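All protein chains but one are shown at their positions in the complex.
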Amino acid sequence: MSPITRLQPETRLCGATIHNGLVYLAGQVTEDPSLEIEGQMADILRQVDALLAEAGTDKSHLLSVQLFLADMDDLEGMNRAWDHWLDRDNKPARATVEARLADPAWRVELTGIAAIP
Amino acid sequence: MSPITRLQPETRLCGATIHNGLVYLAGQVTEDPSLEIEGQMADILRQVDALLAEAGTDKSHLLSVQLFLADMDDLEGMNRAWDHWLDRDNKPARATVEARLADPAWRVELTGIAAIP
Partner (left out) sequence: MSPITRLQPETRLCGATIHNGLVYLAGQVTEDPSLEIEGQMADILRQVDALLAEAGTDKSHLLSVQLFLADMDDLEGMNRAWDHWLDRDNKPARATVEARLADPAWRVELTGIAAIP
């Protein structure tokens, strides 16, 4: 079988798992919950870049992204950070819904799947 | 590596991505938000059929579906459209939860993964 590689292990989950040419991201949240929505999303996208780099890939290989916004009114602010970061020639599938998150200071959580070239 | 093919690109996402024999659907919502729940779901399933056809597959190859209902009270109406559309010999894994969606007129959003034969 293909081996499973695990990145950034925490107490009860890993930041990402790698298997058979795909990387599965855990829910990514900001490391600085004092930030407003655009700052939190930019911070998350930096973490995604770092995880993808550690997995040997990058944002141009994202296949699917799911976004959970604590408040859908933050959609515009979240999208500003997304639009700034996005590789417009290589856009993933994406779904965005509202959901209360584990820490009330978190505004957005991102999960997704990327291919490894 | 397997190449990534992108279907129905929009400003900040693609309607679907294809990689290594799988198609990853973006969150699909109705094109006619004036419809009630059963009509919205039927409209979404028509879009899913079209995306899957463009990817060279069909609903009998759906592996996993996630449904986000703006109001869980719409579960029965959503399921009427689902039951009418479903290939009963080839049912996917499915999860359905409630979540506020980006447009308050949207009643349901669908995402999922399908195999390409």
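Going by the order they are written in, the chains are A and B; count residues from 1 in each one.
We take it that a contact is a pair of C-beta atoms (placed from the backbone, for glycine too) under 8 Å apart; a residue touches a chain by one contact, two chains touch by 3 or more.
None of these values were measured; they are calculated from a predicted model.
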Interface residues of chain B (partner: the chain not displayed): 21-22, 61, 63-66, 68, 72, 75, 79, 82-83, 86, 90-99, 113, 115-117
Chain A residues that touch the omitted chain in the full complex: 1-2, 4, 6, 9-17, 19-20, 24-27, 66, 68, 99-102, 109, 111, 113
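The criterion applied here is as follows: only the chains that are shown with their structure count from here on.
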Centroid distance [mean C-alpha coordinates] between chain B and chain A, Å: 21
